[in-house]
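So that we are looking at the same thing, I have put the structure below in C-alpha coordinates.
The complex appears here without one of its protein chains, the remainder shown in place.
Order of writing sets the chain letters: A and B. Residues in each chain are counted from 1.
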Amino acid sequence: MQGEFVIETRGLTRRYGRKLALDRLDLAIPRGRIHAIVGANGAGKSTLFRILLGFLAPTSGESRILGHDSQRLTPEDRGRIGFVNEEHTLPRWMRVSQVTAMQRHQYARWSQRLFDEVIGHYHVLPEQKVGELSRGERAGFNLALALAQSPELLVLDEPTLGLDVVAKRAFLESLLYSNVTEQCTVIYCSHQMEEVERVADNLIILERGQLKNMSAPDDFRARVTHWVADVPFKGPDPRTVPGLLEVQRLDGLHHYLVLDQSADFEAFLRASGARSVQSMPVTLDRAVNAFLAKNHAAPAAA
Amino acid sequence: MARNKALMIQISTGDPRPIGRQIMDAVRMKIATGDLEQGDQLPSVRGLAQQLMVNPNTVAKAYADLAAEGWVDSRQGLGLYVAPPRQRLSDAERERRLDEAVHRFVHDVLLLDYTPKQVQERLAVELRALQPRRSA
Partner (left out) sequence: MRDLFKSEALRFRGWTAALAGVHLIVLAFLTRMEDLAQQRIFVHTAFAGLYALIGLLLGLFQMGGYRKSSQWLNLLHRPLSRHRIALALVSAGVLQLAVVVALPILLVAILQETTTARVVDLRHWMLPVSALLVSSCAYLAGAFCTLRGPVYAIAALPLLWWLALSNAYGFGMLAVELIVFAWFMVLLLDAFRPDLSAPPRGAGALATALPLQLGVHALIMVFFVGLELVWIAQGSHPNNTATPPAGGHNEVENADPRDRMLAGLKDSRHPDTQLLREQIRKSEPRTIPLPLPRLPQRNELSNFRLLEFNDPGRGVRWVFSHDDMRLHGHRLADGRDRGILGVGADGAAFPALAAPAWARPGTAGEDLLLTAGDTLYQFALESQQVMPRVRVDAGEVAMAALLVGQSFAVMSDRAIYFYPGRPLASKVRLPMPGQVGDLRNLELIDLDDGYLAAFVYSSRSHTPAGTAPFQILLRAHGDGRIETIHRRALRFDYPVLYRYRAWWISPALYTVRDAALDLFAPALPLDATDPAPMPRSIPWLAAVLSLLSLAVAVWRTAGTTLSATSRLAWTAGCGLFGLPALASLWLMVPAQPVAWVSRWARSGAGNVSREASASR
(Lines give C-alpha, C1' and ligand atoms only; values in the text may rest on other atoms or scores of the structure.)
Protein backbone atom coordinates (compact mmCIF):
# COMPACT_ATOMS: atom_id res chain seq x y z
CA MET A 1 0.00 0.00 0.00
CA GLN A 2 1.83 3.08 -1.22
CA GLY A 3 0.02 5.89 0.57
CA GLU A 4 0.93 9.50 0.13
CA PHE A 5 1.94 9.98 3.75
CA VAL A 6 4.05 7.79 5.94
CA ILE A 7 2.96 9.48 9.15
CA GLU A 8 -0.34 11.26 9.74
CA THR A 9 -1.75 12.61 12.95
CA ARG A 10 -4.99 14.43 13.44
CA GLY A 11 -5.73 16.36 16.61
CA LEU A 12 -3.32 14.13 18.46
CA THR A 13 -3.27 14.97 22.13
CA ARG A 14 -1.54 13.29 25.02
CA ARG A 15 -1.94 14.54 28.53
CA TYR A 16 0.08 13.58 31.58
CA GLY A 17 -1.88 14.89 34.53
CA ARG A 18 -2.01 18.60 33.85
CA LYS A 19 0.85 18.67 31.39
CA LEU A 20 0.14 18.43 27.67
CA ALA A 21 2.90 16.48 25.96
CA LEU A 22 1.11 16.69 22.61
CA ASP A 23 -1.39 19.44 21.93
CA ARG A 24 -3.82 18.75 19.10
CA LEU A 25 -0.96 17.89 16.79
CA ASP A 26 -1.76 17.78 13.09
CA LEU A 27 1.16 16.34 11.23
CA ALA A 28 1.47 14.78 7.80
CA ILE A 29 4.86 13.59 6.65
CA PRO A 30 5.00 12.65 2.97
CA ARG A 31 6.69 9.57 1.63
CA GLY A 32 10.30 9.68 0.60
CA ARG A 33 13.27 11.89 1.56
CA ILE A 34 14.79 12.66 4.90
CA HIS A 35 12.68 14.55 7.43
CA ALA A 36 14.28 16.08 10.47
CA ILE A 37 12.24 16.67 13.59
CA VAL A 38 13.66 19.29 15.89
CA GLY A 39 12.45 20.42 19.26
CA ALA A 40 13.57 21.07 22.78
CA ASN A 41 13.34 18.36 25.41
CA GLY A 42 9.74 18.03 26.43
CA ALA A 43 8.56 19.19 23.04
CA GLY A 44 6.82 15.86 22.66
CA LYS A 45 9.09 14.00 20.23
CA SER A 46 9.46 10.82 22.27
CA THR A 47 5.77 10.81 23.16
CA LEU A 48 4.92 11.22 19.50
CA PHE A 49 6.97 8.22 18.47
CA ARG A 50 5.71 6.06 21.26
CA ILE A 51 2.16 6.81 20.17
CA LEU A 52 2.94 6.35 16.49
CA LEU A 53 4.42 2.93 17.14
CA GLY A 54 1.52 1.93 19.34
CA PHE A 55 3.37 1.90 22.64
CA LEU A 56 1.22 4.58 24.16
CA ALA A 57 -2.41 5.46 23.71
CA PRO A 58 -3.29 9.09 22.96
CA THR A 59 -5.67 11.01 25.19
CA SER A 60 -7.56 12.01 22.05
CA GLY A 61 -7.01 12.28 18.34
CA GLU A 62 -5.73 9.80 15.79
CA SER A 63 -2.44 8.71 14.37
CA ARG A 64 -1.51 6.56 11.42
CA ILE A 65 1.81 5.16 10.35
CA LEU A 66 2.31 3.77 6.85
CA GLY A 67 -1.42 4.11 6.45
CA HIS A 68 -2.23 1.86 9.38
CA ASP A 69 -3.79 2.83 12.66
CA SER A 70 -1.01 3.14 15.23
CA GLN A 71 -2.89 1.30 17.91
CA ARG A 72 -3.47 -1.70 15.68
CA LEU A 73 -0.16 -2.42 14.04
CA THR A 74 0.32 -5.99 12.89
CA PRO A 75 3.67 -7.81 12.92
CA GLU A 76 3.86 -7.30 9.14
CA ASP A 77 3.47 -3.54 9.59
CA ARG A 78 6.20 -3.55 12.20
CA GLY A 79 8.46 -5.38 9.80
CA ARG A 80 8.33 -2.38 7.50
CA ILE A 81 9.22 0.20 10.12
CA GLY A 82 12.72 0.50 11.49
CA PHE A 83 13.38 2.27 14.76
CA VAL A 84 16.68 3.36 16.23
CA ASN A 85 16.86 5.28 19.47
CA GLU A 86 19.66 6.85 21.46
CA GLU A 87 20.06 3.94 23.81
CA HIS A 88 20.70 1.47 20.99
CA THR A 89 19.07 -1.27 22.99
CA LEU A 90 20.53 -4.65 22.18
CA PRO A 91 20.80 -7.81 24.28
CA ARG A 92 24.16 -7.40 25.99
CA TRP A 93 24.82 -11.05 26.54
CA MET A 94 24.55 -12.06 22.89
CA ARG A 95 27.24 -12.10 20.29
CA VAL A 96 27.12 -9.78 17.30
CA SER A 97 26.77 -12.76 14.95
CA GLN A 98 23.88 -14.17 16.97
CA VAL A 99 21.98 -10.90 17.00
CA THR A 100 22.58 -10.51 13.27
CA ALA A 101 21.31 -14.01 12.62
CA MET A 102 18.18 -13.33 14.67
CA GLN A 103 17.44 -10.21 12.64
CA ARG A 104 18.12 -11.97 9.41
CA HIS A 105 15.54 -14.62 10.24
CA GLN A 106 12.94 -12.14 11.31
CA TYR A 107 12.98 -9.73 8.41
CA ALA A 108 11.96 -11.04 5.01
CA ARG A 109 13.70 -8.28 3.07
CA TRP A 110 17.00 -8.57 4.86
CA SER A 111 19.88 -7.25 2.77
CA GLN A 112 23.18 -8.78 3.84
CA ARG A 113 24.99 -6.54 1.39
CA LEU A 114 23.63 -3.40 3.06
CA PHE A 115 24.49 -4.76 6.48
CA ASP A 116 28.07 -5.52 5.50
CA GLU A 117 28.42 -2.12 3.88
CA VAL A 118 27.34 -0.24 6.97
CA ILE A 119 29.07 -2.42 9.56
CA GLY A 120 32.24 -2.01 7.53
CA HIS A 121 32.52 1.52 8.88
CA TYR A 122 33.01 0.14 12.37
CA HIS A 123 35.51 -2.10 13.98
CA VAL A 124 32.98 -4.68 15.08
CA LEU A 125 33.83 -8.38 15.01
CA PRO A 126 31.11 -11.05 14.75
CA GLU A 127 32.32 -12.94 17.78
CA GLN A 128 32.26 -9.96 20.12
CA LYS A 129 29.60 -9.78 22.79
CA VAL A 130 27.31 -6.78 22.46
CA GLY A 131 28.15 -5.80 26.00
CA GLU A 132 31.80 -5.41 25.02
CA LEU A 133 31.16 -2.89 22.24
CA SER A 134 31.69 0.79 22.83
CA ARG A 135 28.70 3.06 22.59
CA GLY A 136 29.67 4.25 19.16
CA GLU A 137 30.16 0.71 17.89
CA ARG A 138 26.80 -0.29 19.29
CA ALA A 139 25.19 2.66 17.55
CA GLY A 140 26.78 1.63 14.29
CA PHE A 141 25.73 -1.97 14.73
CA ASN A 142 22.21 -0.87 15.51
CA LEU A 143 22.12 1.29 12.42
CA ALA A 144 23.43 -1.55 10.28
CA LEU A 145 20.72 -3.84 11.62
CA ALA A 146 18.03 -1.23 11.02
CA LEU A 147 19.14 -0.39 7.49
CA ALA A 148 19.57 -4.01 6.47
CA GLN A 149 15.94 -4.63 7.34
CA SER A 150 15.15 -2.61 4.18
CA PRO A 151 12.36 -0.76 5.96
CA GLU A 152 9.85 1.48 4.24
CA LEU A 153 10.13 3.94 7.08
CA LEU A 154 13.16 4.43 9.25
CA VAL A 155 12.85 6.47 12.42
CA LEU A 156 16.03 7.61 14.16
CA ASP A 157 15.40 9.23 17.53
CA GLU A 158 18.54 11.10 18.63
CA PRO A 159 20.77 8.31 17.40
CA THR A 160 24.05 10.17 17.92
CA LEU A 161 23.33 11.36 21.44
CA GLY A 162 26.20 10.59 23.74
CA LEU A 163 28.53 9.57 20.95
CA ASP A 164 31.97 11.07 20.62
CA VAL A 165 32.86 13.15 17.59
CA VAL A 166 34.43 10.31 15.69
CA ALA A 167 31.50 8.00 16.27
CA LYS A 168 29.02 10.71 15.30
CA ARG A 169 30.80 11.25 12.03
CA ALA A 170 30.99 7.55 11.33
CA PHE A 171 27.28 7.22 12.02
CA LEU A 172 26.32 10.03 9.65
CA GLU A 173 28.68 8.74 7.04
CA SER A 174 27.27 5.28 7.15
CA LEU A 175 23.75 6.63 7.01
CA LEU A 176 24.40 8.82 4.00
CA TYR A 177 26.66 6.35 2.24
CA SER A 178 23.97 3.73 2.38
CA ASN A 179 21.76 5.74 0.04
CA VAL A 180 18.95 4.63 2.17
CA THR A 181 16.60 7.28 0.86
CA GLU A 182 16.37 5.56 -2.45
CA GLN A 183 13.93 3.06 -1.02
CA CYS A 184 12.87 4.40 2.30
CA THR A 185 11.59 7.46 4.14
CA VAL A 186 13.81 8.60 6.97
CA ILE A 187 12.70 10.51 10.05
CA TYR A 188 15.68 11.95 11.87
CA CYS A 189 15.21 13.46 15.31
CA SER A 190 18.05 15.45 16.66
CA HIS A 191 19.20 18.40 18.69
CA GLN A 192 22.34 18.68 16.63
CA MET A 193 21.62 21.31 14.02
CA GLU A 194 24.90 20.52 12.33
CA GLU A 195 23.61 17.06 11.52
CA VAL A 196 20.17 18.31 10.62
CA GLU A 197 21.60 20.81 8.18
CA ARG A 198 23.57 18.16 6.39
CA VAL A 199 20.95 15.56 6.29
CA ALA A 200 17.44 17.02 6.12
CA ASP A 201 15.26 17.60 3.11
CA ASN A 202 12.41 18.70 5.33
CA LEU A 203 12.62 20.47 8.68
CA ILE A 204 9.83 19.86 11.17
CA ILE A 205 9.86 21.91 14.34
CA LEU A 206 7.86 20.78 17.36
CA GLU A 207 7.42 22.97 20.38
CA ARG A 208 5.31 22.18 23.43
CA GLY A 209 3.46 19.43 21.64
CA GLN A 210 2.55 21.52 18.62
CA LEU A 211 3.79 21.70 15.05
CA LYS A 212 5.53 25.00 14.51
CA ASN A 213 7.16 24.60 11.14
CA MET A 214 7.40 22.17 8.25
CA SER A 215 9.48 23.27 5.30
CA ALA A 216 12.85 22.83 3.64
CA PRO A 217 15.54 23.84 6.14
CA ASP A 218 16.76 26.63 3.97
CA ASP A 219 13.30 28.08 3.54
CA PHE A 220 12.97 28.27 7.27
CA ARG A 221 16.41 29.77 7.74
CA ALA A 222 15.60 32.43 5.17
CA ARG A 223 12.62 33.56 7.25
CA VAL A 224 14.84 34.71 10.09
CA THR A 225 17.01 37.77 9.77
CA HIS A 226 19.50 39.42 12.07
CA TRP A 227 19.23 43.19 12.36
CA VAL A 228 21.72 45.42 14.12
CA ALA A 229 20.60 48.93 14.93
CA ASP A 230 22.03 51.83 16.79
CA VAL A 231 18.94 52.93 18.71
CA PRO A 232 19.23 55.51 21.45
CA PHE A 233 18.17 54.76 24.97
CA LYS A 234 16.20 51.61 25.47
CA GLY A 235 14.85 51.28 22.02
CA PRO A 236 11.34 50.22 21.01
CA ASP A 237 9.27 48.17 23.45
CA PRO A 238 9.89 44.51 22.60
CA ARG A 239 6.18 43.89 22.49
CA THR A 240 5.80 46.30 19.62
CA VAL A 241 8.57 44.81 17.51
CA PRO A 242 6.95 42.80 14.69
CA GLY A 243 8.04 39.16 14.41
CA LEU A 244 10.48 39.47 17.27
CA LEU A 245 12.29 36.27 18.26
CA GLU A 246 15.17 37.60 20.26
CA VAL A 247 16.62 40.95 21.25
CA GLN A 248 20.01 41.65 22.78
CA ARG A 249 21.83 44.77 23.71
CA LEU A 250 25.55 44.47 23.00
CA ASP A 251 28.03 47.33 23.19
CA GLY A 252 25.26 49.86 22.95
CA LEU A 253 23.79 48.34 19.80
CA HIS A 254 20.48 46.50 19.57
CA HIS A 255 20.59 43.08 17.94
CA TYR A 256 17.20 41.82 16.74
CA LEU A 257 16.39 38.38 15.43
CA VAL A 258 13.06 38.60 13.65
CA LEU A 259 10.81 36.24 11.76
CA ASP A 260 9.16 36.84 8.39
CA GLN A 261 10.21 40.45 8.15
CA SER A 262 11.08 42.10 4.85
CA ALA A 263 13.20 45.17 4.23
CA ASP A 264 10.31 47.18 5.73
CA PHE A 265 11.72 46.28 9.11
CA GLU A 266 14.43 48.81 8.48
CA ALA A 267 11.76 51.44 8.19
CA PHE A 268 10.35 50.34 11.52
CA LEU A 269 13.71 50.62 13.19
CA ARG A 270 14.39 54.02 11.73
CA ALA A 271 10.96 55.14 12.83
CA SER A 272 11.91 54.00 16.32
CA GLY A 273 14.91 56.28 16.17
CA ALA A 274 17.65 54.04 14.87
CA ARG A 275 20.56 55.97 13.45
CA SER A 276 22.13 53.09 11.56
CA VAL A 277 20.57 49.79 10.54
CA GLN A 278 22.18 46.67 9.10
CA SER A 279 20.89 43.20 8.40
CA MET A 280 22.34 39.83 7.60
CA PRO A 281 21.16 36.26 7.22
CA VAL A 282 21.57 33.77 10.04
CA THR A 283 22.74 30.20 10.28
CA LEU A 284 20.12 27.47 10.55
CA ASP A 285 21.29 26.74 14.06
CA ARG A 286 20.69 30.30 15.17
CA ALA A 287 17.36 30.52 13.40
CA VAL A 288 15.99 27.42 15.03
CA ASN A 289 17.28 28.27 18.47
CA ALA A 290 15.86 31.75 18.31
CA PHE A 291 12.55 30.40 17.09
CA LEU A 292 12.36 27.92 19.93
CA ALA A 293 13.57 30.41 22.50
CA LYS A 294 10.86 32.87 21.54
CA ASN A 295 8.35 31.27 23.86
CA HIS A 296 10.70 31.56 26.76
CA ALA A 297 11.72 35.15 26.06
CA ALA A 298 8.30 36.77 25.94
CA PRO A 299 5.56 34.48 27.07
CA ALA A 300 2.99 37.27 27.05
CA ALA A 301 3.61 38.10 23.37
CA ALA A 302 1.24 36.59 20.82
CA MET B 1 38.72 15.43 -23.78
CA ALA B 2 36.77 14.51 -20.63
CA ARG B 3 38.58 13.75 -17.44
CA ASN B 4 37.03 12.94 -14.12
CA LYS B 5 38.56 15.49 -11.86
CA ALA B 6 38.43 15.55 -8.09
CA LEU B 7 36.36 18.41 -6.75
CA MET B 8 38.30 19.97 -3.89
CA ILE B 9 35.61 21.94 -2.16
CA GLN B 10 34.47 22.28 1.42
CA ILE B 11 31.17 23.14 2.97
CA SER B 12 30.55 24.26 6.50
CA THR B 13 27.37 23.98 8.50
CA GLY B 14 27.89 27.12 10.54
CA ASP B 15 27.70 29.28 7.45
CA PRO B 16 24.73 31.57 6.82
CA ARG B 17 24.74 30.42 3.23
CA PRO B 18 22.80 27.21 2.71
CA ILE B 19 24.85 24.16 1.78
CA GLY B 20 23.48 24.09 -1.77
CA ARG B 21 24.56 27.65 -2.31
CA GLN B 22 28.01 26.90 -0.88
CA ILE B 23 28.44 24.08 -3.38
CA MET B 24 27.35 26.27 -6.25
CA ASP B 25 29.64 29.11 -5.22
CA ALA B 26 32.57 26.74 -4.83
CA VAL B 27 32.04 25.12 -8.23
CA ARG B 28 31.68 28.51 -9.90
CA MET B 29 34.88 29.68 -8.22
CA LYS B 30 36.73 26.60 -9.40
CA ILE B 31 35.56 27.22 -12.94
CA ALA B 32 36.38 30.87 -12.75
CA THR B 33 39.91 30.31 -11.43
CA GLY B 34 40.59 27.59 -13.94
CA ASP B 35 40.85 24.66 -11.50
CA LEU B 36 38.03 23.13 -13.45
CA GLU B 37 38.47 23.31 -17.16
CA GLN B 38 35.98 23.02 -19.94
CA GLY B 39 35.03 19.39 -20.45
CA ASP B 40 36.01 18.20 -16.98
CA GLN B 41 33.50 15.86 -15.46
CA LEU B 42 32.05 16.70 -12.05
CA PRO B 43 31.71 13.97 -9.45
CA SER B 44 28.43 12.08 -9.41
CA VAL B 45 25.69 13.35 -7.13
CA ARG B 46 26.17 10.34 -4.85
CA GLY B 47 29.90 10.67 -4.85
CA LEU B 48 29.94 14.34 -3.95
CA ALA B 49 27.23 13.82 -1.31
CA GLN B 50 29.35 11.13 0.29
CA GLN B 51 32.48 13.24 0.07
CA LEU B 52 30.83 16.23 1.72
CA MET B 53 28.64 14.14 4.02
CA VAL B 54 25.43 15.82 3.01
CA ASN B 55 22.05 14.82 1.69
CA PRO B 56 22.31 13.82 -2.00
CA ASN B 57 19.19 15.85 -2.77
CA THR B 58 21.06 18.99 -1.78
CA VAL B 59 23.84 18.14 -4.23
CA ALA B 60 21.33 17.25 -6.90
CA LYS B 61 19.61 20.61 -6.52
CA ALA B 62 22.92 22.49 -6.63
CA TYR B 63 23.89 20.64 -9.80
CA ALA B 64 20.51 21.37 -11.35
CA ASP B 65 20.89 25.06 -10.57
CA LEU B 66 24.39 25.12 -12.02
CA ALA B 67 23.10 23.47 -15.19
CA ALA B 68 20.23 25.94 -15.40
CA GLU B 69 22.69 28.83 -15.17
CA GLY B 70 24.77 27.28 -17.88
CA TRP B 71 27.94 26.58 -15.93
CA VAL B 72 27.71 22.86 -16.55
CA ASP B 73 26.15 20.63 -19.18
CA SER B 74 24.30 17.46 -18.43
CA ARG B 75 25.16 14.65 -20.81
CA GLN B 76 22.60 11.88 -20.90
CA GLY B 77 23.72 8.88 -18.88
CA LEU B 78 27.23 10.20 -18.42
CA GLY B 79 26.99 12.96 -15.84
CA LEU B 80 27.80 16.63 -15.61
CA TYR B 81 30.60 18.32 -17.52
CA VAL B 82 31.97 21.82 -17.33
CA ALA B 83 30.42 23.82 -20.13
CA PRO B 84 32.38 25.99 -22.54
CA PRO B 85 32.37 29.55 -21.36
CA ARG B 86 29.67 31.51 -23.04
CA GLN B 87 27.65 34.41 -22.25
CA ARG B 88 24.47 33.02 -20.83
CA LEU B 89 22.80 36.21 -19.98
CA SER B 90 21.42 39.01 -22.11
CA ASP B 91 23.20 42.35 -22.10
CA ALA B 92 20.38 43.92 -20.14
CA GLU B 93 20.57 41.19 -17.57
CA ARG B 94 24.32 41.51 -17.32
CA GLU B 95 23.99 45.23 -16.86
CA ARG B 96 21.37 44.78 -14.20
CA ARG B 97 23.40 42.25 -12.28
CA LEU B 98 26.52 44.38 -12.41
CA ASP B 99 24.57 47.34 -11.11
CA GLU B 100 23.20 45.24 -8.30
CA ALA B 101 26.59 43.87 -7.34
CA VAL B 102 28.20 47.32 -7.43
CA HIS B 103 25.39 48.74 -5.36
CA ARG B 104 25.79 46.06 -2.79
CA PHE B 105 29.55 46.38 -2.72
CA VAL B 106 29.45 50.13 -2.29
CA HIS B 107 26.82 49.84 0.37
CA ASP B 108 28.85 47.28 2.30
CA VAL B 109 32.14 49.17 2.23
CA LEU B 110 30.57 52.57 2.86
CA LEU B 111 30.91 52.59 6.58
CA LEU B 112 34.35 51.10 6.62
CA ASP B 113 36.00 54.45 6.34
CA TYR B 114 38.37 53.73 3.47
CA THR B 115 39.06 56.25 0.79
CA PRO B 116 37.64 55.48 -2.64
CA LYS B 117 41.19 55.17 -3.90
CA GLN B 118 42.06 52.49 -1.36
CA VAL B 119 38.88 50.60 -2.21
CA GLN B 120 39.58 50.77 -5.92
CA GLU B 121 43.11 49.52 -5.41
CA ARG B 122 41.89 46.63 -3.40
CA LEU B 123 39.31 45.77 -6.01
CA ALA B 124 41.96 45.91 -8.73
CA VAL B 125 44.13 43.47 -6.78
CA GLU B 126 41.27 40.97 -6.49
CA LEU B 127 40.29 41.17 -10.10
CA ARG B 128 43.90 40.82 -11.18
CA ALA B 129 44.18 37.68 -9.09
CA LEU B 130 41.32 36.16 -11.04
CA GLN B 131 42.51 37.32 -14.43
CA PRO B 132 45.51 35.26 -15.61
CA ARG B 133 44.12 31.84 -14.93
CA ARG B 134 40.79 32.41 -16.58
CA SER B 135 40.68 30.64 -19.86
CA ALA B 136 39.57 32.81 -22.74
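What we mean here is this: a residue touches a chain if its C-beta (ideal position, glycine included) is under 8 Å from a C-beta of that chain, and two chains touch if they have at least 3 such contacts.
Computed from a prediction, not measured in an experiment: that's the story for all the values here.
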Left-out chain, listing which of the shown chains it touches = A
Across A:101, A:125 or A:267, the one contacting the chain not displayed is A:101
Selected from A:60, A:112 or A:248 as touching the chain missing from the view = A:60
Candidates A:18, A:72 or A:113 - the one touching the absent chain | A:72
Spell out the interface residues on subunit A facing the chain that's missing from view.
-> 4-5, 8-10, 26-28, 30, 50, 53-62, 64, 69, 71-73, 75-76, 78-79, 81, 83, 85, 87, 89-91, 93-94, 98, 101-102, 105-108, 211, 213-215, 219
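One rule holds for everything that comes next: only the chains that are shown with their structure count from here on.
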Given the complex with subunit A, which residues does subunit B contribute to the contact?
-> 13-20, 46, 49-50, 53-58, 111
If you look only at subunit A, which of its residues touch subunit B in the complex?
-> 33-34, 169, 172-173, 176-177, 179, 181, 193-194, 197-201, 217-218, 221, 276, 280-285
